[in-house]
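Here the complex is missing one protein chain, while the rest keep their positions.
The block that comes next holds chain A.
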Amino acid sequence: MKLTKGKIADLLNEPGCEHNHKKGQQGKNKACTQQAKPGAAQGGCAFDGASIALVPITDAAHLVHGPIACAGNSWGSRGSLSSDATTYKMGFTTDISENDIIFGGEKRLYKGISQIIKRYDPPAIFVYSTCVTALIGDDLDAVCEAATKKFETPIIPVNSPGFVGSKNLGNRLAGESLLDYVVGTAEPEYTTPYDINLIGEYNVAGEVWSVLPLFEKVGIRVLSKITGDATFEEIRYAHRAKLNVMICSKALINMGRKMEERYGIPYIEESFYGVEDMNRCLRNIAQKIGDEALQQRVETVIAEETAKLDIALAPYRARLKDKKMVLYTGGVKSWSVMSAAQDLGMKVVATSTKKSTEEDKAKIKKLLGKDGIALAKGNAKEILRVIAKTKADMLVAGGRNQYTALKARIPFLDINQERHTPYAGYVGLIEMAKEFDRALHSPIWQQVRQPAPWEKVASSPALKDSLP
């Protein structure tokens, strides 16, 4: 896949993405094409985004062609879990030197691929370009093509140098690599009418393991997980699924749309967070597959699970009732977590709409009610200001903002990819309730807010009379 201007523009203007359909069809929404602002930007780059999307493929090797910063500062720190292979957790990088920049890094890359094949023999290697190797013009595609032939192993170029754009664009570039080099290159052992793919679910904290048993129970088979806890092989035959289920993310929307174009697989967008969303997800899948018996089974499972859940959640609902939170996260999660919180009887007094689509925003508006605050943009200071204004009890956000809250002595819950607790599915909601409860009712808050005795204004020296 050559990285051309046209290609990037296509990805940014992805027609499947709601961001690109502004009200009244008046021009494109600028959200995706906007440049990061020097001095203010805090997000990851396209390479970061591509890694987030592809590194969860557990048995593949992920080779970063660039200087030490790209892999050296980041390898092994992703939160995706594996049920088997651990190759994805290793860091591979060409760690290029000044010489490679002068003479070109292609030879080093080729030799590096050979070295990995010899020692680790993975079923595939994903090779990522970075700013420096893109700038010096290393031909990633050519090297990968030659290596694929020579080593008889798929060596897949991922053209995602950081400077082409944001994390989100990187996700899509990763999707393009899967579409061009992986999907459709193998056949499954067998297929069933109930085969689906999960797209955009990265098994953070093992979340996919909370929902797979549900699918199994109702008789839906997950053919390919793209890419949480996936093997390389299962993604190769993803084109044989009957339905693509896009999870909590517009990030790989290009995969959904293009697989529909190429293989006629319809796609739906769902979320695993909260009772309502989980129910809707199961119902929509069953309805799309269009099997009555399946729809029946789904209703039975929903009835069972929600009944169990009500019992399990009752004590937490009592303790969490009317607690106020500020939610600061991106995209679909801004409303999906909101509905999960409301399932627990909590109030979301403000939420971010920074990366949300028009459709997301409409849902947010409905869930927020008239007093809720929609944060169009925000930084740490702004978040703290809103928390103070709304007298919120806690902040729910990504790990990046953990210390924004803690340093201000405010309870915090991590909702993004670095966390260690799975919140998906019915079981996940119980976990989430437990975490909310722990965070809000911890005995520590009083201590960290308590002034020292000598800081109190009218403290009288009680020991005065006891001293000689």
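Remarks
Throughout what follows, contacts are C-beta pairs under 8 Å (C-beta built on N, C-alpha and C of every residue); 3 or more make two chains touch, one makes a residue touch a chain; residues count from 1.
Note that contacts and distances are computed from a predicted model.
The UniProt record for the undisplayed chain lists the protein name "Nitrogenase iron-molybdenum cofactor biosynthesis protein NifN", from the options "ABC transporter substrate-binding protein", "Phenylacetate-CoA oxygenase subunit PaaJ", "Multisubunit potassium/proton antiporter, PhaD subunit" or "Nitrogenase iron-molybdenum cofactor biosynthesis protein NifN". Residue A:41 is the one among A:41, A:142 or A:307 that touches the chain not shown.
Note that of A:162, A:256, A:274 or A:425, the residue touching the chain absent from this view is A:162.
Checked against the hidden chain, the listed residues A:16, A:56 or A:112 yield one contact partner: A:112. Across the entire complex, the residue among A:15, A:72 or A:266 in touch with the chain not shown is A:72. Panel shows chain A; residues 35-48, 63, 66-77, 86, 89-98, 100-101, 108-109, 111-116, 119, 131-132, 134-136, 161-166, 379-381, 384, 399-400, 402-404, 407-409, 418, 448 of it touch the chain omitted from the view.
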